[in-house]
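Only one protein chain is missing; all other protein chains are in place.
Letters A, B and C mark the chains in the order given here, with residues in each chain numbered from 1 onward.
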Amino acid sequence: MSLLKGKQIPIGITLVVGLMMIVNYYFGAALPAVKSTTTLIQNWTVIVAAFALIIGLINISRIHINHLLKRSKGQWFFSLWCLAIMYIMIALGLFGTTKNPGYQWLYNYVFLPVDATMYSSLAFFISSAAYRAFRARNVESILLLSSGVVIMLMNAPIGEIIWTGFPVIGDWIMSVPNVAAQRAIMICVVMGSVSLGLRTLLGMERGYLGREE
Amino acid sequence: MADIIVEIGIWVAAAYTLMIYSYPYKDTPLFKFAEHTMIGLGIAITTIMGIRNILDIAVGSIVNKGEFAWIIPILLGLALFTRYSRQYAWLSRWPLALLVGVGIGVSMGSSVDASFLAQIRSTVTGVNTLNKALLGIMIIITITYFIFSIGKEQREKGAFKYTSQLGRYVMMLCFGALFGNTIMTRMALFIGRMNFLLFEWLKLG
Amino acid sequence: MIASAKEGFWNKLQAIDQRILYVLIIVVVALPLLRPLSLPITVTSATRTAYEKVDEYSGPGSVIVIAYEFIAGNWPEMGPIAVAMTQHLFRKPDIRIILLAMGRDQGPILAENTLKYIDEMGKEYGEDYVNLGFFAGAEAAMASFASDIPGLVKKDYYGTPIEQLPVMSGLNDLNDIDMFLCLWSGTPGWGEYLRQWQTPYGITVIGGTLGINGPGAQPYVSSGQLKGLVVGLRGGGEYEKLIGKPGEATSGLDAVSTTHLLIIAFIILGNVGYFAGRKRTGGEV
Partner (left out) sequence: MALISHQSGLLTLIIICGAVLYMIYRARQGLESEVRRVAGIDVIDEAIGRSTEMGRPVHITNGLATLYSSGSPQTIAGLSVLSYVAKKCAQNGIPLITTIYVPETIPIVMEMYREASVLAESPEWFDDYNIRYMSSHRFSYATGVQGVLQREKPAASFLMGSFMAEALIFAESGYLAGAMQVAGTAATSQIPFFVAVCDYTLLGDELYAAGAYLSQDAVQMASIAGQDVGKYLAMILLLVGLILSAMGSDWLVNILKL
C-alpha cells in the first residue's frame, strides 16, 4: 500500500509523460505512434485542467461561505454578493448557454468594462512608477531614465516634431541593446528551465510533490 | 425597449469604471464591491468554459463516439478532489504529475529550439553591419552576468567582474526602453476608457 | 527659515503625491479627445511591409486563419489593429477566413466584436468565413489542431457541426492553411504558435500586437519567422491610413502625445528636486 501512496508513481507519470513530449518534439514526425499518443495526452490535459477549475470554485466558495457563517464584520455582505453573482452567472452560462441574454448583459456591461478599466488603471500606475523610478541616482538609473525618455519621445507623434533625432536614437536602442539584453535573458532562462525541468522529471524538485508520505 | 437595457448597461458600466478608479484615492467599499463582482464573474466564466469542455469533449466523445479512453482523464480530474480527504490526499498527486509532465515536456522540448538556438542563429546570421556585431558582443557580455558558480572567483575579481557590470548596463538600457515603450500601450487603454466615459456615457462627443 | 522652507520645497518636488499626477493624467487625456489636435501620422516601413505581406499571401483560393489571442482589456489598442487587418482580408475576393482562439477564452467574442466594425463585402457565414470559437488547453490544443483539424474541431462557436460548414471542407491539417494572422497581446500567444505552428510547419505568419510586445517580437521579424508585424496604437493608426478607413487609433494618437509630455515633465520635476535638494545639503540627501 505504501508503494501506492508514495512518490514513485507520480514521479513515474511525470517522467514518462515528460519524455514522451520531448521525444514527440524531436522524433514526432518519424514516429506516428508517439505523435498520436502525445496528441491524446495533450487532449487529456484539457479535461484535467477543466476539473482543476472546479477545485478553484470550491476554494473560493468555502472562503466566502465561511465569512457568511462567521458574519465577519464588513465582509459578509460582500461575500454574499460574490457568491450570488458567481452562481447566477454559472447558471445562466450553463443552462442558458453563453448566448443567453442575461449572461451577455452581465458579460458586456459589467465584466468587460471592469476588465478594461483594470487594464487601463495601469496608465496611472505607470506614470507614478516612472516619476519615482526615473531618478538619476547612479549610472544604472541614468541609463534607465535616458533610454526610457528617448523611447517615449520616439513613440509620441509630438516627439518627431520636437527633434527628428529621437526616432533615430530610439530605433538604435530598440534594435541593439534592447534585443541584446532580451536574447541574453531568454538564452539563460532556457538553461534555468531545462535544469529545473530535468530536476522535476527525476523527482529531485520536490516542491510540487510535498512531504514524504 | 432594447435601447433602455443598453442605456442601463452603460450607466452600470460607468459606475463600475469609477469604482475601480477610486482604488488609488482611498480604501472605499466601492472598490471592494467592484472587486468581489469581478472575482465572481471571472470564476463563473472560466468554470463554464471548463464544464463545457468536460461535457462536449470528454463525455460527448464517450456517449456519441464510444471513445472510452476519455474515462481516464475524467478519473484523473476527479482524483484532484481527493486532496480534501486526509486519507486519500496522496491520490491527488497523480493528475498533477500528468499536468507537470506535459508542461515540463513541452517547455524542455521546444524552448531549447525556439528560444535558445533560434536566438543564436538569428544573431550570427549575416553579421555585416557594426550594429549586428555590437549586438552579438552585448549578448555575450550580458550572459556573463548570469554565471552563478563556475568561475565564481573570477566573478569577484577577474574579467567577469567588469563584463557582468557592463551586462547590467545593457540590461538597464533595455529595461528603460521596454518601460518607455509600454507607456504608449497603457495610455492607449486609458484613452479607450475615457472615450467610453466621455462619449458613450456622458455623450459629450 | 528660508533655507529649510526652500529645502522643503525641493523635497516636495521629489515626492509629489501621486494622486495629483493621476488627476492631471485624466485632464490631459480628456482635452485632446474633446478637441482633437490632429497631429500628422507618418506610415513606418514595418506597418507598410505587414500590409504588403497580407496582400501578397491572400490571393484567390487561399485559406486564412485569424487568431484573436487577446482580452477585452486590450481592445483600445488591439481593436483598431484587428478591425483594420480583418477589413483588409474581407476585401480580398474568393478566399476562406477561419476565426478562432486557443489561448484566450474571450477570443471568439472579440472576433464577433471585430466583425461588427467591418464591411463584410458580401462574404457569407459558413460559406466564406467561420468562427470556430475557443479551444482550451493552449499549446496542447494548438498541437492537436495543427496535426489533425477534424479530430479537434467538432463544432463551430454557435454549435453548428463542422460537416454543415462548407468553408471547413477539405481542411485536414496546418499544411492546408496558406496564411496565419496572429493577433496576440501576451501569453499564450505568438510564443506558443511559434513553437507549435511556425517552427514545425513553417506556416506564413503575419502578426499584430501591443506596443509593449513590439521590441520583444523584433527578433522574430528579422529572422523571418514573422513575415510582418503591426505594433501598438501607432501601428493601428498607420494601418487605418493604409486601408483608407480612419478609426479609433487615429483619434487616440493626439492624447498619446499629451500624456507622454506630462510624464516627461514629472520626471524632470523629480530630478530637479533631487539635484537641487542634494546641492543644498551638499551631499547625499
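Everything that follows uses one rule, which is that a residue touches a chain if its C-beta (ideal position, glycine included) is under 8 Å from a C-beta of that chain, and two chains touch if they have at least 3 such contacts.
This structure is a prediction, so every number in the text was calculated from the model and none was measured.
Under the touch definition stated at the start, the shown chains contacted by the missing one in the entire complex are A, B, C. Per the touch definition above, the residue from A:16, A:94 or A:188 contacting the chain not shown is A:188.
Mapped onto chain A, contacts with the missing chain fall at residues 22, 25-30, 45, 48-49, 52-53, 55-56, 59-60, 62-63, 66, 114-115, 118-119, 121-122, 125-126, 128-130, 132-133, 144, 181-182, 185-200, 204-205, 207-208, 210-211. Where chain B meets the omitted chain, the residues involved are 20, 23-24, 27, 31-32, 34-35, 38-39, 41-43, 45-46, 80, 83, 89, 92, 95-96, 99-100, 102-104, 106-113, 116-117, 120-121, 123-128, 133, 136-137, 139-140, 143-152, 155, 171, 174-176, 178-179, 182. Where chain C meets the missing chain, the touching residues are 71, 73, 137-140, 186-188, 191-192, 195, 199-200, 212-213, 216.
Heads up, the rule we're going with is that only the chains that are shown with their structure count from here on.
If each chain is drawn as a node and touching chains are joined, the picture has every node linked to every other.
Taking the CA centroid of chain B as reference, the farthest chain centroid is that of C.
Computed centre separation for the pair chain A/chain B is 3 angstrom, with centres defined by C-alpha atoms. Once the centre of each chain is set as its mean CA position, chain B and chain C turn out to be 16 Å apart. Within chain A, contacts with two or more other chains are made by residues 42-43, 45-46, 49-50, 107, 111-112, 115-116, 118-120, 123-124, 127, 130, 145, 149, 152, 155-156, 174-175, 178-179, 182-183.
Each of the following residues of chain B touches two or more other chains: 24, 45-46, 49-50, 53, 57, 102, 106, 110-111, 113, 119, 177-178, 181-184, 187, 189-190, 192-193.
Only residues 24-25, 45-46, 49-50, 53, 56-57, 60, 102, 106, 110-111, 113-114, 118-119, 121-122, 125, 177-178, 181-185, 187-195, 198-199, 204-205 of chain B touch chain C when the two sit together in their complex. Interface of chain C with chain B (complex): residues 18-19, 22, 25-26, 29-30, 33-34, 73-77, 79, 105, 134, 136, 139-140, 154-155, 191, 194-196, 199, 210-212, 214-216, 219, 222-223, 225, 232-234, 248, 251-252, 255-256, 259-260, 263. Contact residues of chain A toward chain B in the complex are 4-7, 9-22, 24-26, 40-58, 60, 78-79, 81-87, 89-90, 93-94, 98, 105-124, 126-127, 130, 133, 139-141, 143-152, 155-156, 170, 172-190, 193-194, 197-198, 200-201, 208-210, 213.
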